[in-house]
Each structure stands twice: as structure tokens, then as C-alpha cells.
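Have a look at this one before I ask anything.
Missing here: one protein chain of the complex. Every other protein chain is in place.
A and B are the chain letters, set down in written order, and residue numbers restart from 1 in every chain.
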Amino acid sequence: MCVAIPGTVIEKKDHTATVDFGGTKVDAEAGLVEVREGDRVLVHAGCIIQKLDQKEANAMTALFQELEDALAEEEEEEGRLNAL
Amino acid sequence: MNITMAHGAGGETTERLITEIFMSAFQNKELLRSGDCALLPGAERIAVTTDSFVVQPVIYPGGDIGRLSVCGTVNDLLAGGAEPKYLTAGFILETGLELNTLKLIADSMAETAREAGVMIVAGDTKVIGGKGGLMINTAGFGIVPEGREIGPEMCRPGDALLISGTLGDHHAAILGKRMGIKNDIVSDNAPLREMVETLFVNGIRVHAMRDVTRGGLATILNELAKSSKVCFELEEKALPVSESVHSFAGLLGLDPLYMGNEGRMLFSVDEADAEKALELIRKSRYGENAARIGGAAETHGYGTASAPSVILKTLIGGRRILKALVGEGLPRIC
Partner (left out) sequence: MPYESILRFLTEYDGEKTTIMEICGSHTAAIEHNGIRSLLSPAIRLVSGPGCPVCVTVSAYIDRLIELSKRPENVIVTFGDLIRVPGSGASLSDAAALGADVRMVYSPMDILTLAKKEPDRVFIFAAVGFETTAPVYARLVELSEEDGQKNVRLLTSLKTMPEVVDILCSSGGEIDGFLAPGHVCAVSGYRIFEPLAEKYNRPFVAAGFEGNEIMAALYALVRLKGRGVVRNLYPRVVTAEGNTSAIGAVSRIFEKGDASWRGLGRIASSGLYLRKEYERFDAGSRGLDRDRVAEGCRCAFVLQGKETSTACPLFGKNCTPSSPKGACMVSGEGSCFNAFQNSQNGLDGGFRP
């Protein structure tokens, strides 16, 4: 469900934004998110549903950091249980 | 001016249509004879194919139904190992069709035929009531040179698989136009004679060829696997897909492996010739994005002779089984 891919806003006019997906361009409804030219956005069924975090490039790093944190937290918990 | 029922009635209007549009576009000595059938020199093995073209819209980014009808027919003959020679064309015209459109399509067809080195030697026109549409049925004839053994059953374990260009362009161009999605994708429709003949001239041991049309690469590989009783292993990272087609497919939840082309050839060639063949294809017209995408193997483990399969090694190292397209490959959005 909910097929959505990221693209870049190349033009904004009223509540419509032209979003470029590497050559494919969609006039997307932009009434649900404040966007400007150059913004990276997520488009679903011709509608911008979310603005992408500008830290996108670091997303994978952040993601793995989050995993390590999750793991550390979990081990801490196990340690506590074992101590009981 | 538009097509009316009179254009199909067989009278003067019909004749004018034929002379002014078709004869002038396709002129050659066989057609000018205006006989009931063309008389042509023969050969020991004649390759014959027929195809119908109903694409909508009839003119689309990068091509039109006329060019498409020649490419589709010629590439089928080439895939059979034949040297394409002659084409016939039957036109079904709907009332309301603009004569200018028809003229444009006939001219494009003639130009493509010239490029492909084939003659359109017989034709027919019928008119039906409708909304200005146009359909073309063709037959294609080619001569298979002596000693050339090529066919869908000839892939051998160990063969290298080469694809002559990016996947899905034609499909994306048509669907994009139909759904009103703007993009820079143009159809890849092209006659591939030069490319194919270069391989033979240079002694490449081509075992099988298929033009990648409806159903896409995954579907035709399944058909080849079945005929040749081999299985194919592909590398996802080697598959050529343009950025535009990739994003277009992403938008609609489609998969380029199941999207058709009209100017891409898949070659199964002897491993020893693979590098040379790839180089030749890349140097030939329409072949600049050719890639080596995998190879054929004995059917063991993942498949049996009665149920051969196509396996894709994915970007993350997984194994995905590619079956033939089922249904229509409809967009999946919500």
C-alpha cells in the first residue's frame, strides 16, 4: 500500500508544486505541507504528504546508530534481569 | 480531413487514399505492380512472422504506431536468425482519423522500413466506424542464411546473457502519456538489424535472441528457459534501467523487469565470445547502454527441467524468483 517516493520541488504555484523524480515530473497537490523550491518531499498518489528531513544523507548512519542504541538498551535490561 | 466510411468502400476515395498515402510512402517495384499478391524470390528457409499493433496513443514520445509496426516485425525476424526482407501491412482505420495523422504514420513507417532494409510489398486498408483510431497488422518475411542455427531452444548452460539497452522505456513512455505524467522518457522503438548483423559478421556464437517486448525481460526469460531447459541467473546490479524509468516505475509501483521495450534485444551467447559481443553491441546503433546481465545454468536446485526458472540475485544479496508476468502489470498506488 501507500507507494510513495521522494522527489525535489522544482516549482511552486498556489497549492500545486511540480516535483521532479529524476526526470519524471508530477504536478503534486501541495496543500498539506509547506514547501519551497528545492525541498525534498515524499509524494503519494499525486499529493505531497511529507517533507524529507534535510539530514537524509545521514539517514543510514542515524539508522544504524539507533539500532546500536536499541541493542545497548536491551542488553542493559537483560543485565538487570539477570542480576535479580 | 478525416477518415470516413467512404475511404473503405473500395471506390475512388479508397484508391486515392492508397495512392496518396501508402503508395507514395512505401513506393517500390513490387507495390507499384499493384497486383493481388507480390511475387518474390525465395530461399531454402524462410522466416515468417505476423504481428498486430493497437497502441494508444498512435503517436507517442519517441515514435508512433507506424515505426512500431516495422520495428516489432523486423525485430521478430532478427530474433529468429533471419535477414529481414519483406513486410506486408494491413491498416484498419476508424472513421474520424485525420488524414494528416495517417500520412505522418505512413511516412514514419516507410522511413523505418528503409532504415531496417526491408520492403513493404503488400498492403490492405479497411475502414470501420469508430473514433479516429488506427490499427496495423503486419506480416514479415526473412531469409535464414544457410548454417545459421538460432532459436529459443538453443540457450546452453554457461551462455552469457546480454541485453542491448535499458529496460522499460517504451512501456513507460506509453503509460506516462496515457496517464498524463510528464517525463523525458522516450520509446526505445528501433529496428535492430545493424546490431544483430554486426554480431554475425564478426563470428559471435549467438545461440538465442529475443526482442524484449510485452511482459518485459522477466517474462521472455521464462519463455526462453522453458524452451531451452536451462535456468537463468541475473544480477540486479547489472540490469540497465534509466533514472527516469526507475523513478517512473517507483511512482506507480511497477517493476522495470516486467515493462516492455520495442527496441531491445536479449542475446544468449557463448561465454567465450561475451566480451567481444558486448563491445560490438555497444558500438552499434541503439546499443550504447548494452550490459551483461547474467548467464544460463543447468537446472538444478532451484528448478527442474519441467519447471525451469529465472533467479535474480538482488542488490542486497537475496535470491528472487522471477516468474512470467501475470495479469496486466497494473499500477499499485494506494
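Quick note on the criterion: a contact is a pair of C-beta atoms (placed from the backbone, for glycine too) under 8 Å apart; a residue touches a chain by one contact, two chains touch by 3 or more.
These figures come from a predicted structure and were not determined experimentally.
Of B:38, B:78, B:239 or B:252, it is B:252 that touches the chain left out of the display. Seen from chain B, the chain kept out of the figure touches residues 179-181, 251-253, 255, 302-303, 307, 309, 312-321, 323, 326-328, 330-334. Even with one chain removed from view, chain A keeps its contact list with that chain: residues 1-4, 6, 15, 26, 28-29, 31-33, 42, 44-47, 49-50, 52-53, 55-56, 59-60, 62-64, 66-68, 70-71, 74, 77.
We adopt the following convention: only the chains that are shown with their structure count from here on.
On the chain A side of its complex with chain B, the touching residues are 1-3, 5, 7, 21-27, 43-45. Per the touch definition, chain B reaches chain A in the complex via residues 176, 181-185, 242-244, 246-248, 250-253, 332-334.
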